[in-house]
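Here's a slice of the assembly, chains where they normally sit.
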Amino acid sequence: MKIIRQYSEKAGLPPGKVVFVGEQKLRESKIHIIQYNKTHVTESDVQTIDEAQSLVNKSSVTWIDIAGLHQVRLIEDIGKAFQIHPLVLEDIVHTSQRPKLEEFDDYIFFVLRMFYFHDKKIVDEQISIILGENHVFTFQERSGDIFDPMRERIRSKKFRITKQNSDYLAYSLIDAIVDNYFVILETLGERVESVENDLLLNPSTNILQEIHTLKREMISLRRSVWPLREVINKLDRTESALIKKPTRIYVRDVYDHTIQVIDAIENYRDIVSGMLDTYLSSLSNHMNEVMKTLTIIATIFIPLTFIVGVYGMNFEYMPELKWHWGYWGIWLIMVIIAIVMVFYFRKKKWL
Amino acid sequence: MKIIRQYSEKAGLPPGKVVFVGEQKLRESKIHIIQYNKTHVTESDVQTIDEAQSLVNKSSVTWIDIAGLHQVRLIEDIGKAFQIHPLVLEDIVHTSQRPKLEEFDDYIFFVLRMFYFHDKKIVDEQISIILGENHVFTFQERSGDIFDPMRERIRSKKFRITKQNSDYLAYSLIDAIVDNYFVILETLGERVESVENDLLLNPSTNILQEIHTLKREMISLRRSVWPLREVINKLDRTESALIKKPTRIYVRDVYDHTIQVIDAIENYRDIVSGMLDTYLSSLSNHMNEVMKTLTIIATIFIPLTFIVGVYGMNFEYMPELKWHWGYWGIWLIMVIIAIVMVFYFRKKKWL
Amino acid sequence: MKIIRQYSEKAGLPPGKVVFVGEQKLRESKIHIIQYNKTHVTESDVQTIDEAQSLVNKSSVTWIDIAGLHQVRLIEDIGKAFQIHPLVLEDIVHTSQRPKLEEFDDYIFFVLRMFYFHDKKIVDEQISIILGENHVFTFQERSGDIFDPMRERIRSKKFRITKQNSDYLAYSLIDAIVDNYFVILETLGERVESVENDLLLNPSTNILQEIHTLKREMISLRRSVWPLREVINKLDRTESALIKKPTRIYVRDVYDHTIQVIDAIENYRDIVSGMLDTYLSSLSNHMNEVMKTLTIIATIFIPLTFIVGVYGMNFEYMPELKWHWGYWGIWLIMVIIAIVMVFYFRKKKWL
């Protein structure tokens, strides 16, 4: 719904107009730069994009991380300095894109979505990546910590990443995002299990609400991961010279991970669907049990009540009423009727 | 149904016969012309198509907007003047086409559908576009305001559009129509949310009717948007020289928007399907509650009524009737039975 | 079922054996010939196929219409005279084929199905077309009137058809058949609407039967139209020299119409499925209402009946019975109980 409202507000604006659409999550945009090659690593925070531009060179990989997208001016400056297409800039600040990959002559543009839990609800955030020959841009809504382990690896200089080109950096960023999906899936899986236990022990009415919430979250997650699969598949098959051959095998690896995420989501969806069936048939079972109790009580006592009614009649000539053992005889008959009925119900497996 | 009736009326007519099929929405057809290039913009209303034809030239883009399609003669004149295929003319005035794209040697023909709300119902209207080398035709049933922001942009001369060819104009028209879908989706989304709230707070019978209405509207919307996706995909892959390379990236952008419209519709459909399930199981829950109440009242009082029946019998020899505490003793027994039953129901979680 | 029985009767016969399978609908086969070119039109009824063969020539289009397929000998003669493959002849007289297109070196063979209403039921009939260089064969089970408007157009010499080759004639025949589908769909649509109204106003049991009949008719219609779509698609993509370039755009037009027929059928199927849901949940609603009434009456009166039972007991010592206001007091208590219960049910929204 939110996405639609944002889009409908943009209707009528010219295409390529850079308008921030979303919720501002940082007070001020920050530009953080890490530059590395096999031998050295330097880090800096800069104020303007011109500083960043002057740093980029052919002998090292420059990772320019922009956190906070509401300062549209900054994004437009990047567009001018690095000759980025206006539609790309529009997509970067329009924070409700589906995952996608677009190839240009000098760069590849990715939109990805990151998930995290907020107030026990799954929320997502857009992360855009621009992969150039010697530099990589990342655009985040907040200065998240998801890329911190990567920064550590670069700083330590001990890992493969510092010996590779910018494409390996872009791959590593995507890999970090996909790895994060497993963290989300674990929490989701725990909730599925918890609902499943409740279902057996304590099938209350609001469990239905929870099942539907889970189902909807699965669907929303799935809707982000399926296009991601397409993105990575496209990246694997791209003919762009920006993606070097040794990186391709890593791309296939992250593709496998995406498939596993999809598999896990499908699996949870099956489980949740099964839970719905179980819930409905447990309701139906419960109803059956209630009905049976009613039937047994009613069918035993209705005939007996009729009998006692008979001897409550005030006819003048009713010979049984005069008999000495009449009262106890009636009791005997009623007990026999009750016992016969109980046996009948036992035989029918109703009791 | 309406579409089918219209088609069935046309059965037997020769193909390519230009017969207006639809509802007349304007008294008279209007021809509005905007002509622009990088340096100047001129606008005029003309009476005949010959005037329009004389205006078209190679140094500027001419946008000829025809509002009102019932004057079949005018459409036929356009066909002759601009050498448009008779089947295209037939499709223009037959206002219940599916979105489609047809390539000819000299022009590309688009049929699109625009949605708007009328009496709280979604209605749609056909918009046909013919893209030529230096001119663009638009055919609308009414003189809608959906293209007004675009006209403003052309007049202001400040935007990209005046620096581009006719293909960019055609793209901008399609973009405006797709953007308008988000406005419709927003309203639809609000109705979905409102029904969803009603469902939880006040599940009346006529909610089912509303859910079915929503479902059907989704289906009808979906039926128009899916072929639109095909249209734009075809436009992206076309080899026609009419679509210049710089425009293609914009076409991909509008393609992404179409995918997002489809995504939103699918999302709403899932929600609506879920609501149906919720409604049906809430009915079933309600039934259960009613049944339980009946069972509890009946199972408590049926045995008690039997007991009081017993002591209403008129046997001469019934020793209990003579006992001084007999009456109060029976009350005591009945209270105990009732309490035991209530405890039993509590234990069974029926109360 | 009928089709299957016919096929199972043919099991064991050699392939290519021309055996009429179907129901004879005309007493005698008729051969009607229309021959036309830009300048003249001639019509004749002939007795033997040799007469027809002698008429065919390169300077005009010859349309040979055969009505009635049970005279197998005639079909075999046509096969010999025009060198038609035995399997084609077999298919022509085996009147339960799926729509299909088969290309041969000298001719293209089409099987199409025409629908009409008979006794308020949809029945279908096979129409085979053989398109040759200068002639077109049509094979019908009955001398239907579906092609009459076309004959009129040819006779009047005013329409495009007389200026075109045999391929345009074949196209026109297919177009006439597809147009006829819209007539059928209109009737079907009216029945869907009528059932829909009944469903809301008067949901009787036999409506279920009607819904299932509609559903099955949709399925059978769909089963004929889907392969038709394939046929026309194949015709559009054929490399056969028999289909001239100007005709191809008309083929695409009829393809669009077929898509619209499919769309309409799918739409009706959705509506019919929705009706089934509505019907079942209206049943369930009805049941709920019945149950509620029972519960309310029972839960109000069961406790009251217990109370009056109490004072029907014959204990000697029952102080209340002696009280002067005892009787009216009990009435008061019972009225209060009833009112409290009614309020309780109101609060629970059961009343």
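For clarity, chains are labelled A, B and C in written order, and residue numbers in each chain start from 1.
Following the convention adopted for this analysis, a residue touches a chain if its C-beta (ideal position, glycine included) is under 8 Å from a C-beta of that chain, and two chains touch if they have at least 3 such contacts.
Computed from a predicted model, the values in this text were never measured in an experiment.
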List the number of copies present in the full complex, noting that all chains share one sequence and 3 are shown.
-> 5
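What we mean here is this: only the chains that are shown with their structure count from here on.
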Could you give the fewest steps needed to travel from chain A to chain C through chains in contact?
-> 2
At what distance in angstrom does the C-alpha mean of chain B lie from that of chain A?
-> 26
What parts of chain A, by residue number, touch at least two of the other chains?
-> 312
Residues of chain A touching chain B in the complex | 1, 3-5, 7-8, 10-16, 85, 87, 97-98, 100, 102, 205, 208, 212, 215-216, 219-220, 223, 276, 280, 283-284, 286-287, 290-291, 293-294, 297-298, 301-302, 304-305, 308-309, 311-314, 318, 320-322, 324, 326-327, 330
Which residues, counting only chain B, touch chain A once they are in their complex?
-> 149, 153, 159-161, 172, 175-176, 179-180, 182-183, 185-186, 189, 193, 249-250, 252-254, 256-257, 259-260, 263-264, 267, 270-271, 274, 277-278, 281, 284-285, 287-288, 291-292, 294-295, 298-299, 302-303, 305-306, 309-310, 312-318, 350
